[in-house]
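Every protein chain but one is kept in place in this view of the complex.
The chains carry the letters A, B and C, assigned in the order they are written, with residues numbered from 1 in each.
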Amino acid sequence: MKTFQQLKAEIEEQVAASTVKPDQDVLDVFKYSISKGGAGYPQDNQIFTTWFYGAPDCGYVTDWCYFLVELARDESYSMEELCKMARFWFVQPSHFGEYCGLYKQYYFTKEIDKILDTLTREEFVQLLSAFRAYIANVNVWVFQYMPWGVGYAFMRKDGKYFEEALSLCN
Amino acid sequence: MDWKALKKEIEETAERSVEICPEDIMRVFEYEIAPERCGTGGLMLGPWFEGATASRYLIPYYIYNIIKLTKDSDLPVEKIRQQMNLMLPKALGTADLSGMWTVADLTRRTMACVNEMENRDEILELLNALYLYGSSINAWQNYRVKWGLSAAFMIPTRKELVGMAERSSESYI
Amino acid sequence: MSKAEFIMRWPELNKQVRCRPIHHNRELFDWFMENLPTKCVQTVTVVAGLQLYMQNVKMPKVECNWIQENQPLEYMADYPVGRAMFFMTAGHVANFTFKAGYATEPMPYPTWAEVVDEDKETFVAVANEIWESVLMDKKTYHVEFFAAED
Partner (left out) sequence: MLRFKMNWPQLGLAVRCESCGKNEAALKLLMENMPLQTVQGHEMVGGWMIRNRSIYMGKRFFDIPPQDMETESMKDAPVGRISLLFPQGNSTEMLIKYDECEDFRSYVPVANVVAEDLDTLKQVGKLQWKSATRTKEVVIVEFVVED
(Lines give C-alpha, C1' and ligand atoms only; values in the text may rest on other atoms or scores of the structure.)
Protein backbone atom coordinates (compact mmCIF):
# COMPACT_ATOMS: atom_id res chain seq x y z
CA MET A 1 0.00 0.00 0.00
CA LYS A 2 1.49 3.37 -1.03
CA THR A 3 1.66 6.32 1.30
CA PHE A 4 -0.30 9.45 0.46
CA GLN A 5 2.93 11.23 -0.56
CA GLN A 6 4.14 8.35 -2.75
CA LEU A 7 0.84 8.04 -4.60
CA LYS A 8 0.43 11.79 -5.07
CA ALA A 9 3.98 12.02 -6.40
CA GLU A 10 3.33 9.14 -8.79
CA ILE A 11 0.15 10.81 -10.09
CA GLU A 12 1.94 14.15 -10.49
CA GLU A 13 4.69 12.41 -12.41
CA GLN A 14 2.08 11.05 -14.82
CA VAL A 15 0.51 14.52 -15.11
CA ALA A 16 3.87 15.91 -16.14
CA ALA A 17 4.47 13.06 -18.58
CA SER A 18 1.12 13.60 -20.34
CA THR A 19 0.94 17.41 -20.39
CA VAL A 20 2.54 17.94 -23.79
CA LYS A 21 3.33 14.38 -24.77
CA PRO A 22 0.48 11.94 -25.63
CA ASP A 23 -0.88 9.78 -22.83
CA GLN A 24 0.03 6.24 -23.87
CA ASP A 25 -3.39 4.74 -23.13
CA VAL A 26 -5.18 7.42 -25.17
CA LEU A 27 -2.69 6.99 -28.00
CA ASP A 28 -3.39 3.24 -28.05
CA VAL A 29 -7.19 3.50 -28.03
CA PHE A 30 -7.96 6.77 -29.83
CA LYS A 31 -5.09 7.08 -32.30
CA TYR A 32 -4.28 3.42 -33.01
CA SER A 33 -7.85 2.07 -32.37
CA ILE A 34 -6.43 -0.81 -30.36
CA SER A 35 -8.97 -2.63 -28.21
CA LYS A 36 -6.79 -3.55 -25.25
CA GLY A 37 -9.48 -5.02 -23.00
CA GLY A 38 -11.73 -6.49 -25.67
CA ALA A 39 -14.23 -3.63 -25.82
CA GLY A 40 -15.99 -3.44 -29.15
CA TYR A 41 -14.86 -6.86 -30.39
CA PRO A 42 -18.24 -8.51 -29.74
CA GLN A 43 -19.93 -5.68 -31.62
CA ASP A 44 -18.47 -6.06 -35.12
CA ASN A 45 -14.82 -5.41 -34.13
CA GLN A 46 -15.27 -1.66 -34.14
CA ILE A 47 -13.82 0.92 -31.73
CA PHE A 48 -16.30 3.81 -32.20
CA THR A 49 -18.72 2.70 -29.47
CA THR A 50 -15.76 2.33 -27.10
CA TRP A 51 -14.83 5.95 -27.87
CA PHE A 52 -18.43 7.13 -27.51
CA TYR A 53 -19.08 5.48 -24.13
CA GLY A 54 -15.63 4.79 -22.71
CA ALA A 55 -14.07 8.25 -23.05
CA PRO A 56 -16.79 10.13 -21.14
CA ASP A 57 -16.95 7.59 -18.30
CA CYS A 58 -13.28 8.28 -17.72
CA GLY A 59 -13.47 11.97 -18.60
CA TYR A 60 -16.29 12.70 -16.18
CA VAL A 61 -14.12 11.46 -13.31
CA THR A 62 -12.78 15.03 -13.39
CA ASP A 63 -16.27 16.22 -12.41
CA TRP A 64 -16.80 13.50 -9.81
CA CYS A 65 -13.51 14.58 -8.19
CA TYR A 66 -14.52 18.25 -8.45
CA PHE A 67 -17.80 17.53 -6.61
CA LEU A 68 -16.08 15.48 -3.92
CA VAL A 69 -13.51 18.22 -3.26
CA GLU A 70 -16.26 20.84 -3.06
CA LEU A 71 -18.25 18.69 -0.62
CA ALA A 72 -15.08 18.08 1.41
CA ARG A 73 -15.13 21.83 2.20
CA ASP A 74 -18.39 21.17 4.09
CA GLU A 75 -17.37 19.86 7.52
CA SER A 76 -20.83 18.32 7.99
CA TYR A 77 -19.68 15.53 5.66
CA SER A 78 -17.65 13.04 7.65
CA MET A 79 -14.59 11.43 6.09
CA GLU A 80 -16.50 8.17 6.13
CA GLU A 81 -19.32 9.70 4.08
CA LEU A 82 -16.87 11.31 1.62
CA CYS A 83 -15.09 7.97 1.11
CA LYS A 84 -18.39 6.18 0.55
CA MET A 85 -19.45 8.76 -2.04
CA ALA A 86 -16.07 8.55 -3.75
CA ARG A 87 -16.47 4.79 -4.09
CA PHE A 88 -20.12 5.09 -5.21
CA TRP A 89 -19.26 7.74 -7.76
CA PHE A 90 -16.04 7.16 -9.66
CA VAL A 91 -14.76 3.60 -9.08
CA GLN A 92 -17.23 1.94 -11.46
CA PRO A 93 -16.89 4.43 -14.37
CA SER A 94 -13.11 4.36 -13.93
CA HIS A 95 -13.24 0.56 -14.08
CA PHE A 96 -15.24 0.78 -17.32
CA GLY A 97 -12.59 3.19 -18.60
CA GLU A 98 -9.99 0.51 -17.94
CA TYR A 99 -12.01 -2.04 -19.89
CA CYS A 100 -11.99 0.49 -22.73
CA GLY A 101 -8.19 0.53 -22.62
CA LEU A 102 -7.43 3.48 -20.32
CA TYR A 103 -5.41 1.43 -17.86
CA LYS A 104 -3.38 4.01 -15.95
CA GLN A 105 -6.35 5.95 -14.58
CA TYR A 106 -7.93 2.79 -13.13
CA TYR A 107 -4.58 1.77 -11.63
CA PHE A 108 -4.64 5.13 -9.81
CA THR A 109 -8.29 4.58 -8.82
CA LYS A 110 -7.39 1.25 -7.21
CA GLU A 111 -4.41 2.76 -5.41
CA ILE A 112 -6.54 5.67 -4.17
CA ASP A 113 -9.20 3.18 -3.04
CA LYS A 114 -6.63 1.31 -0.95
CA ILE A 115 -5.59 4.31 1.11
CA LEU A 116 -8.84 6.30 0.95
CA ASP A 117 -9.93 5.41 4.49
CA THR A 118 -6.59 6.50 5.96
CA LEU A 119 -6.61 10.01 4.47
CA THR A 120 -7.14 13.23 6.36
CA ARG A 121 -9.62 15.67 4.82
CA GLU A 122 -6.76 17.77 3.45
CA GLU A 123 -5.04 14.70 1.97
CA PHE A 124 -8.38 13.63 0.42
CA VAL A 125 -8.62 17.06 -1.27
CA GLN A 126 -4.97 17.02 -2.41
CA LEU A 127 -5.04 13.47 -3.78
CA LEU A 128 -8.31 13.85 -5.72
CA SER A 129 -7.09 17.19 -7.07
CA ALA A 130 -3.91 15.59 -8.41
CA PHE A 131 -5.91 12.67 -9.84
CA ARG A 132 -8.34 15.11 -11.48
CA ALA A 133 -5.41 16.87 -13.16
CA TYR A 134 -4.29 13.57 -14.68
CA ILE A 135 -7.80 12.73 -15.96
CA ALA A 136 -7.96 16.25 -17.43
CA ASN A 137 -4.84 15.40 -19.44
CA VAL A 138 -6.51 12.19 -20.62
CA ASN A 139 -9.45 14.32 -21.79
CA VAL A 140 -7.12 16.64 -23.70
CA TRP A 141 -5.71 13.77 -25.71
CA VAL A 142 -9.11 12.13 -26.25
CA PHE A 143 -10.43 15.36 -27.76
CA GLN A 144 -7.19 15.74 -29.74
CA TYR A 145 -7.60 12.36 -31.43
CA MET A 146 -11.41 12.12 -31.78
CA PRO A 147 -12.15 12.41 -35.55
CA TRP A 148 -14.29 15.55 -35.24
CA GLY A 149 -13.97 16.20 -38.95
CA VAL A 150 -16.45 13.34 -39.57
CA GLY A 151 -18.97 15.89 -38.33
CA TYR A 152 -18.70 17.66 -41.68
CA ALA A 153 -20.73 14.75 -43.05
CA PHE A 154 -23.43 15.32 -40.43
CA MET A 155 -24.16 19.01 -40.53
CA ARG A 156 -26.79 20.84 -38.53
CA LYS A 157 -30.09 21.13 -40.40
CA ASP A 158 -33.10 23.43 -40.17
CA GLY A 159 -36.55 23.98 -41.64
CA LYS A 160 -35.17 25.56 -44.79
CA TYR A 161 -32.99 22.52 -45.39
CA PHE A 162 -35.91 20.13 -45.13
CA GLU A 163 -38.22 22.32 -47.20
CA GLU A 164 -35.66 22.25 -49.99
CA ALA A 165 -35.27 18.49 -49.50
CA LEU A 166 -39.03 18.01 -49.69
CA SER A 167 -39.20 19.95 -52.90
CA LEU A 168 -36.73 17.48 -54.37
CA CYS A 169 -38.67 14.45 -53.15
CA ASN A 170 -41.54 14.62 -55.63
CA MET B 1 -44.19 25.59 -8.07
CA ASP B 2 -46.57 22.60 -7.72
CA TRP B 3 -44.35 19.55 -7.41
CA LYS B 4 -47.29 17.14 -7.91
CA ALA B 5 -48.20 18.76 -11.22
CA LEU B 6 -44.57 18.62 -12.34
CA LYS B 7 -44.27 14.99 -11.26
CA LYS B 8 -47.41 14.14 -13.26
CA GLU B 9 -46.06 15.93 -16.32
CA ILE B 10 -42.71 14.10 -16.05
CA GLU B 11 -44.40 10.73 -15.55
CA GLU B 12 -46.64 11.24 -18.57
CA THR B 13 -43.63 12.25 -20.63
CA ALA B 14 -41.71 9.23 -19.34
CA GLU B 15 -44.69 6.93 -20.00
CA ARG B 16 -44.91 8.19 -23.59
CA SER B 17 -41.17 7.65 -24.02
CA VAL B 18 -41.50 3.96 -23.22
CA GLU B 19 -43.57 3.59 -26.37
CA ILE B 20 -42.18 6.19 -28.73
CA CYS B 21 -38.81 7.84 -29.18
CA PRO B 22 -38.66 11.17 -27.34
CA GLU B 23 -38.72 14.31 -29.44
CA ASP B 24 -35.27 15.50 -28.25
CA ILE B 25 -33.71 12.30 -29.57
CA MET B 26 -35.51 12.38 -32.93
CA ARG B 27 -34.66 16.03 -33.47
CA VAL B 28 -30.97 15.87 -32.55
CA PHE B 29 -29.87 12.28 -33.28
CA GLU B 30 -32.16 11.29 -36.14
CA TYR B 31 -32.84 14.46 -38.12
CA GLU B 32 -29.76 16.48 -37.03
CA ILE B 33 -31.91 19.51 -36.39
CA ALA B 34 -30.41 22.08 -34.08
CA PRO B 35 -30.55 25.85 -33.52
CA GLU B 36 -27.80 28.19 -34.71
CA ARG B 37 -26.02 28.00 -31.34
CA CYS B 38 -25.72 24.23 -31.26
CA GLY B 39 -22.65 22.52 -32.68
CA THR B 40 -19.48 24.44 -33.39
CA GLY B 41 -19.19 25.14 -37.09
CA GLY B 42 -22.56 23.44 -37.59
CA LEU B 43 -21.10 19.98 -37.02
CA MET B 44 -23.37 17.59 -35.10
CA LEU B 45 -20.73 15.12 -33.91
CA GLY B 46 -19.87 17.41 -30.99
CA PRO B 47 -23.49 17.73 -29.78
CA TRP B 48 -23.97 13.99 -30.30
CA PHE B 49 -20.87 13.03 -28.31
CA GLU B 50 -21.02 15.71 -25.60
CA GLY B 51 -24.81 16.15 -25.62
CA ALA B 52 -25.55 12.44 -25.22
CA THR B 53 -22.92 12.21 -22.51
CA ALA B 54 -24.16 15.28 -20.64
CA SER B 55 -27.77 14.09 -20.68
CA ARG B 56 -26.61 10.60 -19.62
CA TYR B 57 -24.76 12.09 -16.69
CA LEU B 58 -27.38 14.71 -15.88
CA ILE B 59 -30.13 12.27 -14.95
CA PRO B 60 -29.08 8.61 -15.15
CA TYR B 61 -25.75 9.05 -13.37
CA TYR B 62 -26.26 12.06 -11.08
CA ILE B 63 -29.95 11.66 -10.13
CA TYR B 64 -29.40 7.90 -9.77
CA ASN B 65 -26.57 8.52 -7.31
CA ILE B 66 -28.54 11.11 -5.35
CA ILE B 67 -31.50 8.70 -5.04
CA LYS B 68 -29.15 5.86 -4.07
CA LEU B 69 -27.26 7.95 -1.52
CA THR B 70 -30.47 9.33 -0.05
CA LYS B 71 -31.72 5.81 0.60
CA ASP B 72 -28.40 4.33 1.67
CA SER B 73 -27.03 7.15 3.79
CA ASP B 74 -30.26 8.80 4.93
CA LEU B 75 -29.26 12.03 3.16
CA PRO B 76 -31.21 14.97 4.63
CA VAL B 77 -33.14 17.39 2.41
CA GLU B 78 -30.55 20.15 2.52
CA LYS B 79 -27.83 17.76 1.35
CA ILE B 80 -30.01 16.52 -1.51
CA ARG B 81 -30.38 20.15 -2.55
CA GLN B 82 -26.68 20.85 -2.06
CA GLN B 83 -25.68 17.93 -4.28
CA MET B 84 -28.25 18.74 -6.95
CA ASN B 85 -27.18 22.39 -7.14
CA LEU B 86 -23.53 21.34 -7.21
CA MET B 87 -23.69 18.48 -9.72
CA LEU B 88 -26.42 19.27 -12.25
CA PRO B 89 -25.82 22.77 -13.72
CA LYS B 90 -22.78 22.03 -15.88
CA ALA B 91 -24.21 18.88 -17.50
CA LEU B 92 -27.62 20.58 -17.76
CA GLY B 93 -26.10 23.46 -19.72
CA THR B 94 -24.35 21.15 -22.18
CA ALA B 95 -27.42 18.93 -22.65
CA ASP B 96 -29.55 22.04 -23.27
CA LEU B 97 -27.02 23.59 -25.66
CA SER B 98 -26.85 20.28 -27.55
CA GLY B 99 -30.57 20.38 -28.25
CA MET B 100 -31.87 18.17 -25.43
CA TRP B 101 -34.43 20.83 -24.53
CA THR B 102 -37.06 18.71 -22.80
CA VAL B 103 -34.42 16.99 -20.68
CA ALA B 104 -33.00 20.37 -19.66
CA ASP B 105 -36.41 21.95 -19.01
CA LEU B 106 -37.76 19.11 -16.85
CA THR B 107 -34.49 18.96 -14.91
CA ARG B 108 -34.39 22.71 -14.37
CA ARG B 109 -37.96 22.76 -13.08
CA THR B 110 -37.28 19.75 -10.84
CA MET B 111 -34.32 21.59 -9.30
CA ALA B 112 -36.48 24.66 -8.72
CA CYS B 113 -39.13 22.51 -7.04
CA VAL B 114 -36.69 20.61 -4.83
CA ASN B 115 -35.15 23.89 -3.72
CA GLU B 116 -38.55 24.76 -2.24
CA MET B 117 -39.71 21.37 -0.97
CA GLU B 118 -39.23 20.15 2.62
CA ASN B 119 -40.63 16.61 2.60
CA ARG B 120 -37.91 14.14 1.64
CA ASP B 121 -40.26 11.37 0.50
CA GLU B 122 -41.99 13.79 -1.84
CA ILE B 123 -38.59 14.91 -3.17
CA LEU B 124 -37.73 11.27 -3.84
CA GLU B 125 -41.03 10.79 -5.66
CA LEU B 126 -40.17 13.68 -7.95
CA LEU B 127 -36.58 12.51 -8.49
CA ASN B 128 -37.83 9.00 -9.26
CA ALA B 129 -40.10 10.33 -11.99
CA LEU B 130 -37.19 12.28 -13.45
CA TYR B 131 -34.93 9.24 -13.21
CA LEU B 132 -37.36 7.13 -15.25
CA TYR B 133 -37.57 9.82 -17.92
CA GLY B 134 -33.77 10.26 -17.98
CA SER B 135 -33.36 6.50 -18.32
CA SER B 136 -35.68 6.57 -21.32
CA ILE B 137 -33.59 9.30 -22.93
CA ASN B 138 -30.51 7.15 -22.27
CA ALA B 139 -32.15 4.10 -23.82
CA TRP B 140 -33.37 5.88 -26.94
CA GLN B 141 -30.04 7.64 -27.47
CA ASN B 142 -28.31 4.26 -27.26
CA TYR B 143 -30.71 3.17 -30.01
CA ARG B 144 -30.73 6.22 -32.25
CA VAL B 145 -27.03 7.14 -32.45
CA LYS B 146 -25.91 6.47 -36.01
CA TRP B 147 -23.79 3.50 -35.08
CA GLY B 148 -23.24 2.75 -38.74
CA LEU B 149 -20.36 5.22 -38.32
CA SER B 150 -18.58 2.43 -36.44
CA ALA B 151 -17.88 0.64 -39.71
CA ALA B 152 -15.34 3.36 -40.49
CA PHE B 153 -13.40 2.69 -37.30
CA MET B 154 -12.41 -0.93 -37.16
CA ILE B 155 -10.17 -2.42 -34.52
CA PRO B 156 -6.86 -3.73 -35.92
CA THR B 157 -6.07 -7.15 -34.46
CA ARG B 158 -2.62 -8.02 -33.15
CA LYS B 159 -1.88 -9.85 -36.39
CA GLU B 160 -3.01 -6.88 -38.50
CA LEU B 161 -0.91 -4.49 -36.42
CA VAL B 162 2.16 -6.68 -36.98
CA GLY B 163 1.34 -6.82 -40.68
CA MET B 164 1.07 -3.05 -40.83
CA ALA B 165 4.39 -2.68 -39.02
CA GLU B 166 6.01 -4.98 -41.55
CA ARG B 167 4.68 -2.79 -44.36
CA SER B 168 5.54 0.52 -42.66
CA SER B 169 8.52 1.14 -44.92
CA GLU B 170 6.02 1.30 -47.78
CA SER B 171 4.39 4.36 -46.24
CA TYR B 172 5.09 7.60 -48.10
CA ILE B 173 6.08 9.30 -44.87
CA MET C 1 -43.40 -18.83 -1.73
CA SER C 2 -43.61 -15.96 -4.22
CA LYS C 3 -44.03 -16.81 -7.90
CA ALA C 4 -40.66 -18.04 -9.27
CA GLU C 5 -40.96 -17.33 -12.96
CA PHE C 6 -41.63 -14.39 -15.23
CA ILE C 7 -42.09 -14.10 -18.96
CA MET C 8 -39.97 -11.79 -21.11
CA ARG C 9 -41.85 -11.05 -24.30
CA TRP C 10 -41.13 -9.06 -27.47
CA PRO C 11 -44.52 -8.05 -28.94
CA GLU C 12 -43.12 -6.86 -32.28
CA LEU C 13 -41.53 -10.28 -32.80
CA ASN C 14 -44.30 -12.25 -31.11
CA LYS C 15 -41.65 -14.19 -29.21
CA GLN C 16 -41.28 -14.85 -25.49
CA VAL C 17 -39.04 -16.75 -23.07
CA ARG C 18 -39.31 -17.85 -19.45
CA CYS C 19 -36.94 -16.54 -16.75
CA ARG C 20 -36.23 -18.03 -13.34
CA PRO C 21 -34.12 -17.24 -10.27
CA ILE C 22 -30.49 -18.31 -10.02
CA HIS C 23 -28.25 -19.42 -7.13
CA HIS C 24 -28.12 -15.99 -5.47
CA ASN C 25 -29.82 -12.60 -5.20
CA ARG C 26 -33.21 -14.28 -4.89
CA GLU C 27 -34.52 -11.18 -3.06
CA LEU C 28 -33.71 -9.11 -6.14
CA PHE C 29 -35.66 -11.56 -8.32
CA ASP C 30 -38.60 -11.36 -5.90
CA TRP C 31 -38.45 -7.55 -5.86
CA PHE C 32 -38.62 -7.55 -9.65
CA MET C 33 -41.59 -9.97 -9.60
CA GLU C 34 -43.47 -7.76 -7.14
CA ASN C 35 -43.32 -4.92 -9.63
CA LEU C 36 -44.72 -6.80 -12.63
CA PRO C 37 -46.16 -6.28 -15.16
CA THR C 38 -43.89 -3.69 -16.72
CA LYS C 39 -42.15 -2.92 -20.03
CA CYS C 40 -39.60 -0.75 -21.79
CA VAL C 41 -37.97 -0.04 -25.13
CA GLN C 42 -35.55 -2.83 -26.07
CA THR C 43 -32.00 -1.75 -26.81
CA VAL C 44 -28.65 -3.53 -26.79
CA THR C 45 -25.25 -2.83 -25.27
CA VAL C 46 -22.80 -1.58 -27.89
CA VAL C 47 -19.39 -1.96 -26.22
CA ALA C 48 -19.18 -4.88 -23.84
CA GLY C 49 -20.78 -7.74 -25.65
CA LEU C 50 -24.00 -8.94 -27.18
CA GLN C 51 -26.59 -8.19 -24.51
CA LEU C 52 -30.17 -7.06 -24.49
CA TYR C 53 -30.29 -3.82 -22.55
CA MET C 54 -33.32 -2.65 -20.56
CA GLN C 55 -32.51 0.84 -19.28
CA ASN C 56 -35.89 2.42 -18.50
CA VAL C 57 -37.91 -0.26 -16.71
CA LYS C 58 -40.55 1.20 -14.38
CA MET C 59 -40.78 -0.58 -11.01
CA PRO C 60 -44.08 1.03 -9.97
CA LYS C 61 -45.15 -0.92 -6.88
CA VAL C 62 -42.17 -1.52 -4.61
CA GLU C 63 -39.18 0.75 -4.35
CA CYS C 64 -35.66 -0.64 -4.73
CA ASN C 65 -34.27 -1.15 -1.23
CA TRP C 66 -30.89 -2.65 -2.07
CA ILE C 67 -27.63 -1.35 -3.55
CA GLN C 68 -25.31 -3.36 -5.75
CA GLU C 69 -22.38 -2.78 -3.42
CA ASN C 70 -24.06 -5.02 -0.84
CA GLN C 71 -24.95 -7.86 -3.19
CA PRO C 72 -23.00 -10.91 -4.42
CA LEU C 73 -21.59 -10.21 -7.88
CA GLU C 74 -20.49 -12.14 -10.96
CA TYR C 75 -18.13 -11.11 -13.77
CA MET C 76 -19.98 -10.38 -17.00
CA ALA C 77 -17.38 -12.05 -19.20
CA ASP C 78 -17.77 -15.28 -17.22
CA TYR C 79 -21.43 -15.84 -16.44
CA PRO C 80 -23.53 -17.85 -18.91
CA VAL C 81 -25.59 -16.64 -21.86
CA GLY C 82 -29.18 -15.97 -20.79
CA ARG C 83 -28.24 -14.59 -17.37
CA ALA C 84 -29.36 -11.15 -16.22
CA MET C 85 -27.59 -8.56 -14.13
CA PHE C 86 -28.73 -5.28 -12.58
CA PHE C 87 -26.86 -2.07 -13.39
CA MET C 88 -27.94 1.46 -12.25
CA THR C 89 -31.14 0.42 -10.46
CA ALA C 90 -32.60 2.72 -7.81
CA GLY C 91 -35.93 3.99 -6.58
CA HIS C 92 -38.66 2.96 -8.98
CA VAL C 93 -36.44 2.41 -12.00
CA ALA C 94 -34.64 -0.78 -12.98
CA ASN C 95 -31.75 -0.93 -15.43
CA PHE C 96 -30.43 -4.35 -16.45
CA THR C 97 -29.05 -6.51 -19.24
CA PHE C 98 -29.51 -10.11 -20.36
CA LYS C 99 -26.31 -11.61 -21.76
CA ALA C 100 -26.97 -13.00 -25.24
CA GLY C 101 -23.54 -13.97 -26.48
CA TYR C 102 -19.82 -13.35 -26.40
CA ALA C 103 -19.03 -10.57 -23.88
CA THR C 104 -15.60 -9.25 -23.00
CA GLU C 105 -16.46 -6.79 -20.18
CA PRO C 106 -14.64 -8.09 -17.08
CA MET C 107 -16.72 -6.10 -14.59
CA PRO C 108 -18.74 -7.49 -11.68
CA TYR C 109 -22.51 -6.99 -11.44
CA PRO C 110 -25.29 -8.46 -9.25
CA THR C 111 -26.80 -11.26 -11.36
CA TRP C 112 -30.34 -12.28 -10.47
CA ALA C 113 -32.24 -14.23 -13.17
CA GLU C 114 -31.70 -16.51 -16.15
CA VAL C 115 -33.60 -17.60 -19.23
CA VAL C 116 -34.60 -21.27 -18.85
CA ASP C 117 -32.39 -23.57 -20.91
CA GLU C 118 -35.19 -24.68 -23.22
CA ASP C 119 -35.81 -21.04 -24.25
CA LYS C 120 -32.19 -19.93 -24.68
CA GLU C 121 -32.13 -20.59 -28.39
CA THR C 122 -35.18 -18.36 -28.91
CA PHE C 123 -33.64 -15.73 -26.67
CA VAL C 124 -30.33 -15.62 -28.57
CA ALA C 125 -32.16 -15.46 -31.91
CA VAL C 126 -34.24 -12.51 -30.67
CA ALA C 127 -31.14 -10.73 -29.36
CA ASN C 128 -29.34 -11.09 -32.67
CA GLU C 129 -32.35 -9.84 -34.61
CA ILE C 130 -32.61 -6.74 -32.41
CA TRP C 131 -28.85 -6.16 -32.62
CA GLU C 132 -29.01 -6.19 -36.42
CA SER C 133 -31.81 -3.63 -36.24
CA VAL C 134 -29.89 -1.25 -33.98
CA LEU C 135 -27.00 -1.29 -36.45
CA MET C 136 -29.02 -1.11 -39.63
CA ASP C 137 -32.70 -0.55 -40.12
CA LYS C 138 -33.49 0.93 -36.68
CA LYS C 139 -36.91 -0.75 -36.24
CA THR C 140 -38.29 -0.17 -32.72
CA TYR C 141 -38.77 -3.12 -30.38
CA HIS C 142 -40.29 -3.25 -26.92
CA VAL C 143 -39.98 -5.87 -24.21
CA GLU C 144 -42.69 -6.75 -21.74
CA PHE C 145 -42.36 -8.57 -18.42
CA PHE C 146 -45.20 -10.36 -16.62
CA ALA C 147 -45.47 -13.09 -14.04
CA ALA C 148 -45.66 -16.59 -15.54
CA GLU C 149 -49.18 -17.30 -14.23
CA ASP C 150 -50.83 -14.12 -15.52
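Note that a contact is a pair of C-beta atoms (placed from the backbone, for glycine too) under 8 Å apart; a residue touches a chain by one contact, two chains touch by 3 or more.
All values derive from a computational prediction rather than experimental measurement.
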Original post:
Can you list the shown chains that the hidden chain touches?
Top reply: A, B
Subject >> Residue among A:32, A:107, A:148 or A:161 touching the omitted chain >> reply: A:148
Original post:
Which of B:11, B:24, B:50 or B:125 touches the chain that is not shown?
Top reply: B:50
**OP:** Since one chain isn't shown, list which residues of chain B touch it in the complete complex.
**Re:** 36-41, 43, 45-47, 49-51, 89-90, 93-94, 96-98
Subject >> Missing-partner contacts on chain A, residue numbers >> reply: 12, 15, 19-20, 62-63, 66, 69-70, 73, 125-126, 128-130, 132-133, 136-137, 139-141, 143-145, 148-149, 151-152
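Criterion: only the chains that are shown with their structure count from here on.
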Original post:
How many angstrom between the C-alpha centroids of chain B and chain A?
Top reply: 17
Original post:
What whole-Å value do you get for the distance between chain A and chain C if each is reduced to the mean of its CA atoms?
Top reply: 28
**OP:** With chain centres taken as the means of their Cα atoms, state the distance from chain B to chain C in Å.
**Re:** 22
Original post:
Which chain C residues sit where two or more other chains touch them?
Top reply: 46, 135
Subject >> Where chain B touches two or more other chains, by residue >> reply: 61, 68, 72, 147, 150
Subject >> chain A-facing residues of chain B, complex >> reply: 31-34, 38-39, 41-46, 48-49, 52-53, 56-57, 61, 65, 68-69, 72-73, 79, 82-83, 86-87, 90-91, 145-147, 149-157, 161
Original post:
Any idea which chain A residues touch chain C in the complex?
Top reply: 37-44, 49-50, 52-54, 87-88, 92, 95-96, 99-100
Subject >> chain A-facing residues of chain C, complex >> reply: 45-50, 69, 77, 101-107, 131, 135
